[in-house]
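In this view, the complex is presented without one of its protein chains, the others remaining in place.
Moving on to chain A:
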Amino acid sequence: MANGHPSFLALLFPPPALGSYRTLKMESDEPDGHSLSRRAEWCDVTPLPQDDGPNPVVPIAYKEEFRETMDYFRAIYQADERSPRAFRLTRQAIVANPGNYTVWHFRRLLLQTLNVDLYEELDFLQQIANSNSKNYQLWHHRRWVVERLGIDARAKELQLTKKILSLDAKNYHAWSHRQWVLQALGGWEDELDYCQQLLEEDIFNNSAWNQRYFVITRSPFLGGLKAMRESEVRYTVEAILAKPENESPWRYLRGLYKDNIEVWVNDPQISLVCLKVMNAKSNYVFALSMLLDLLCHGFQPSEEFRDAVDALWTSDNHPLDSDLAKAVCCILEHVDSLRASYWRWRKCKLPLAA
């Protein structure tokens, strides 16, 4: 529930909604100088203190600056003052309290009433994006602005998310925003290339694999999963053979046959990649796991598979099971010992598939 979590919700989530624990950092801070109560501009406003009630629980030891900012915010919010100074105050309140959805909401009302140039608003968000790239409210606000700008804002959004992802290639919010932009405003043409580039930089980047799946299944330029399957299988097999210990391409490979299990079981490329990895005798856990799943779904192995599995078993005293699926489970129990209980259960549940 925090950051990528919800509070959960984080969330979290994780749980439910918790913004970043950090205060917003401005990359180009305005010189704030004097506190609000000492500024002539605000002399006509009576700040509205927080009414914490008689017996508050979990009181927070607010710093004076924070308290003051929020007292003035409450005053203008209750008065519903839609003025330039109110607009400036929301910026200050956002800096103090970037998760505060009430402030962001009021800022949106001000943007409308004051008819602020929304491209300027995007610039404001850009300034604070890097240090606050995991703040739900910021991303939601950005989406709200972009919805009003429409397709003209598309390039900027794809550029911004690319920039954020260049600093953190797995930022969940950035990926979510990027997916929304593509679906709402288009721009799919270069997305597969972008995924390719990210995977070249880090073949273990599961977010990039996920985005690849998103593109091949939803891009209006690519013809859908079945049409893309063959070329994607080739790409994925190559990735697997390069780093067989990488979970992502194995999951992706299976995903290419979503809702087509029969085709997956009977496609020789699938069983072949398992065989190749097993024969290399290194980082073969996922290969064994996939072979197990294939067998559970009715795959008929040739003798080569039996030989490959036998070759991975080093104990002389304890012979492997004659049933190939059971034998695979035995090996997994030993080489993937963190999940030994799971593999034992899989063995006794055969032929229950994954």
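Just so we're on the same page, contacts are C-beta pairs under 8 Å (C-beta built on N, C-alpha and C of every residue); 3 or more make two chains touch, one makes a residue touch a chain; residues count from 1.
What we mean here is this: contacts and distances are computed from a predicted model.
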Query raised in the report: Name the absent chain by its UniProt protein name; which of "DNA replication complex GINS protein SLD5", "Exportin-4", "Myotubularin phosphatase domain-containing protein" or "Geranylgeranyl transferase type-1 subunit beta" is it?
Result: "Geranylgeranyl transferase type-1 subunit beta"
Query - Selected residue (touches chain absent from view) among A:50, A:159, A:269 or A:300 - result: A:50
Query raised in the report: What chain A residues would touch the chain not displayed?
Result: 1-23, 25, 50-53, 55-63, 66, 70, 74, 77-78, 96-103, 105, 108, 131, 134, 136-137, 139-140, 143-144, 167-170, 172, 175-176, 179, 183, 202-207, 210, 213-214, 218, 243, 245-248, 251-252, 254-255, 258, 289, 337-342, 345, 352-354
